[in-house]
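A single protein chain has been removed from this complex, and every other one stays in its place.
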Amino acid sequence: MTEIKRPSLGELDLPIGKRARLHSILYEHGVGNGTALILPIDHGLEHGPRDFFSNPESAGPEFQLRLAKEGGFSAIALHVGLAEKYMGKYAGEVPLILKLNGKTSIPPETRAFSPQTASVEDALRLGADAVGYTLFVGSPAQDQDILQFSRIREECRRYGVPLIVWSYPRGEAIDAKGGRDSIYAVDYAARVANDLGADMVKLNIPEYREEKSKQYPEPYDKLRLDTEDALRRVVASAGRTMTLVSGGEKMGDAELIEKTRASMEAGATGLIFGRNLWQRPFAEALKITWKMKKLLAEYPS
Amino acid sequence: MTEIKRPSLGELDLPIGKRARLHSILYEHGVGNGTALILPIDHGLEHGPRDFFSNPESAGPEFQLRLAKEGGFSAIALHVGLAEKYMGKYAGEVPLILKLNGKTSIPPETRAFSPQTASVEDALRLGADAVGYTLFVGSPAQDQDILQFSRIREECRRYGVPLIVWSYPRGEAIDAKGGRDSIYAVDYAARVANDLGADMVKLNIPEYREEKSKQYPEPYDKLRLDTEDALRRVVASAGRTMTLVSGGEKMGDAELIEKTRASMEAGATGLIFGRNLWQRPFAEALKITWKMKKLLAEYPS
Amino acid sequence: MTEIKRPSLGELDLPIGKRARLHSILYEHGVGNGTALILPIDHGLEHGPRDFFSNPESAGPEFQLRLAKEGGFSAIALHVGLAEKYMGKYAGEVPLILKLNGKTSIPPETRAFSPQTASVEDALRLGADAVGYTLFVGSPAQDQDILQFSRIREECRRYGVPLIVWSYPRGEAIDAKGGRDSIYAVDYAARVANDLGADMVKLNIPEYREEKSKQYPEPYDKLRLDTEDALRRVVASAGRTMTLVSGGEKMGDAELIEKTRASMEAGATGLIFGRNLWQRPFAEALKITWKMKKLLAEYPS
Amino acid sequence: MTEIKRPSLGELDLPIGKRARLHSILYEHGVGNGTALILPIDHGLEHGPRDFFSNPESAGPEFQLRLAKEGGFSAIALHVGLAEKYMGKYAGEVPLILKLNGKTSIPPETRAFSPQTASVEDALRLGADAVGYTLFVGSPAQDQDILQFSRIREECRRYGVPLIVWSYPRGEAIDAKGGRDSIYAVDYAARVANDLGADMVKLNIPEYREEKSKQYPEPYDKLRLDTEDALRRVVASAGRTMTLVSGGEKMGDAELIEKTRASMEAGATGLIFGRNLWQRPFAEALKITWKMKKLLAEYPS
Partner (left out) sequence: MTEIKRPSLGELDLPIGKRARLHSILYEHGVGNGTALILPIDHGLEHGPRDFFSNPESAGPEFQLRLAKEGGFSAIALHVGLAEKYMGKYAGEVPLILKLNGKTSIPPETRAFSPQTASVEDALRLGADAVGYTLFVGSPAQDQDILQFSRIREECRRYGVPLIVWSYPRGEAIDAKGGRDSIYAVDYAARVANDLGADMVKLNIPEYREEKSKQYPEPYDKLRLDTEDALRRVVASAGRTMTLVSGGEKMGDAELIEKTRASMEAGATGLIFGRNLWQRPFAEALKITWKMKKLLAEYPS
């Protein structure tokens, strides 16, 4: 399965604005070889301050901005409030991915939907190099979600702003079919992003769970893949949509490096790791960043 | 019942833009005699990647685009993401039908509704020769659906873009009245498309099911038609709306050819077959395509 | 009770556009004496093709259009799809009433609401002489309905387009109060049309039902009127809104003529009869049309 | 408690358009001393024709318009349909208050909400001197209601149109707290109108009901006021919003005059009495009108 090749910016049929802005992320920042290492800090809104307890310094986005700058990340992803209040002195140095929707995790996610928190106009005003949108694939609120997404997609096209989709399987039906991290769910989420017009898609690593595998809709119930092959499949389903693999909850160094390697081998364009990096002391976070970047350097495109 | 005649482009009272674009589909591509053979590839969004397992090559729309070009299809139908990312090198060679709405099949279809995924402006920008809209006839969400449809219908009129309706009976009430493929349901769906202003309508082949026939609302409960007569009826109910007969799940070659023949005999303008074609190896898909086109050549209009 | 007088165009304080268009319906077509005989063919959307089984020829609106022309009707009422596809050769000869909303009868009517299917702009573009709107009086969805209606009402005023309301009592509360055809329900529906700004209102003939009369809200529970007096009452409640009496399901010739007479005696401006006319063979339909027109000729205004 | 003083037009900080139009109502019509006597005829929509049974002549708004003119009322309040159809010959003689929202009383009022039936633009076009809006204070639909109200409030400000709020407590929660006429409910409704930006507020007379007083939220449960003191309290809560006291169902002459007196003593700007006036024969209605006006003449402001 070595035939998998990550989509390269030059081959994609992108309008000038999208190419210019993605060039900033892929070739002018980060490793600079067409890969991406992105630092998200939307956790304050999404999870509340609890994610910052293990590393209190990380509560202010100053920590993440400094890490993004000193670690030479491809971009930082955050909401409009943080962008307006903290990006000033990093403007131009750290590319901005403005998250355009979000929600708290307080009420239950039965009808998961992230309302719009900022506009494409906000992104343009702030000089963002891309915008981020969380799409809850399979949610009973998919009507509202796809409509909101599609209006944003169209505006992004008009103004040449790259659109990165956090493509997250959610909802009762997803749970009944084996859960949000099943290969069925992630594979579907990857394809949806490609069909609906994302430029990049953030995906979680699919996990095979023996005990849930009978719930997987066929033919997925017969599919038992290791991490790398599972990633290869979802990257393929994302088609010409560049894939960013998500880190999720904190893991150990070896596992983190191994997931990075597997992702890149599978054809991902890069990684979007938050808690795994900024839940560490600054120096340690920098160190693991360098390790990841060294690995990314092996996968030019 | 030989009096049935398919609507011909010249007789329809269409505005110039609609005529010009339909001319491209009906006379400049495909068989070129006023019939249509259309290849849909909206399955990635609608069903997820599972439809591609039996023919892994078919996962990328490259397969379908190549098939549409080499097989000389009248048009290809897909969503905006695929159009933007893959149509570039086929522009002008394969007419585009941009699907303007869609949804995943993950949550249950109790309130079936496909939210808008792209606009008529997108279709114009991409040089599409028509747009596609899925209308769930009989869904409890028909309010929302008809409103969304009607806004698009009006825009299509304004810009001369042909509008093809995927007219799909859905919902609890349809199930209670004998199911989505009953002659009652498909016949109603055909008429709705005509009344609401579609230019073409995609219909499934009505199926008579003995065990459900008592649920059919009268006078349909007394109506027992063979496939061709059932098609003749629904084509008649579609009136001056050209009919495209849908393939549905994969069937054998003989059945496929027979359904093509029955459809054309019944007055359909053409076929819209997806899985039945692209779930085959490329060469085989091409071969069956030629057989279908040979048959279509016998039905000029 | 001979004091009842139908509203005449000259006495109504209408803007020029509305007067001009109503003049076409009331004085230039039909009997030409200020009465109206209108042929509706919105049944395909509202009921599905089942209404055409008894007279298969009636399935295409060609039948109705030809009947409207040869029978010299005041106008024909249909949806945008039929108007665009079939009116071409009748343009100017048969005045058009464009129905602006509608729905299928497939899902239950618990929250009866007809979404907009076309716009006032469509009506202007098609040279319509009036538009029709179905208002479900008493439906739990009255909020949505009145809002939608009121926006259309305002546009009609702006462009001088007469607005005819199909004022239909519907919903659980109506059922609990004696049903949609009770004098309570029809009387309320008539008044609502007058207050909300209709120019004409289509009403069903109120029916007294002994077994339900206890459910009628007081003082209607004490009101036992024959057909003509009941019509006289609802025509009075419609005030300066011209009344069209609806035919409903097919009845015999004598009954039809008697209802026409009772309606005109009661002060109605005219009749809107569909199935009662086009569910007959063409020649027979023409014949009964002439009988009705002869009767209407006795009621100039 | 003689310190209560009704707000006078001169002291209020109103924009020119609002002052000019209120001047017409308060000083150029009615008693002409700054008080108001308003005749509402929105009952046809709100209650249906049943309110007209006791005085059949009152069914047409001609009755009310004539009464308003001959009785010299400050203004008449009705919906757009009646205004357009009947006001023509009274234009300029009877000031118009255009009701901008309304509903039928057919479905239950669990989520009481009156959708918009006309616009501020309609009011301007019709030369109205004010608009009326029914706000259901405490309804579970208050979100929708306050939003709709606030858009209208802003437009009224822009065009200088006085805004009169029918401030009606409604809904399950109101019922559980002692009902819509409790001092708690009416007092709250008065204050809401003041805070949200009404120019005038129509209030019902609060009623103390022993059997419900335990349900009144504290400290209202300890408040036992006679009619005049209760009115004084709610007039005070309305602050700089002029108060119109509502008549409600028909009462005897002595009671009517006493309520008028109590209202004016309590600081109300005037009365808005409908059924109590037009459910009488014309001459009798005129007579009681003169009595009320004579009383109002004692309360200049």
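Here the chain labels run A, B, C and D in written order, and each chain numbers its own residues starting at 1.
Following the convention adopted for this analysis, a residue touches a chain if its C-beta (ideal position, glycine included) is under 8 Å from a C-beta of that chain, and two chains touch if they have at least 3 such contacts.
In this text the structure is predicted, and so the values were computed from the model without any measurement.
Check A:Leu22, A:Leu82 or A:Ala130 against the missing chain and you find that the one touching it is A:Leu82.
The chain not shown here is touched by just one of A:Lys5, A:Arg50, A:Arg224 or A:Lys294, and that residue is A:Arg50. Considering the full assembly, D:Ile174 is the residue among D:Ala128, D:Val161 or D:Ile174 that touches the omitted chain.
Across the entire complex, the residue among A:His23, A:Arg66, A:Lys103 or A:Arg261 in touch with the chain not shown is A:Lys103.
Residue positions on chain D in contact with the hidden chain: 12-13, 137-140, 142-144, 146-147, 150, 153-154, 157, 169, 171-174, 177, 184, 187-188, 190-198, 217-220, 236-237, 239-241, in rising order.
With the whole complex as reference, residues 42, 44-45, 48-50, 53, 59-61, 78-82, 84-86, 88, 102-104, 106-108, 113, 115-119, 121-122, 144 of chain A touch the missing chain.
FYI, only the chains that are shown with their structure count from here on.
Among the remaining chains, those touching chain A and also chain C are B. Two copies of one chain, chain C and chain D, form a contact in which under half of the residue numbers belong to both partners. Centre-to-centre separation of chain B and chain D, using mean CA positions: 57 Å. Centres computed as Cα averages put chain C at a distance of 35 Å from chain D. Residue positions of chain B touching 2 or more other chains: 144. Taken together, the touching pairs link the chains end to end in a line with two free ends.
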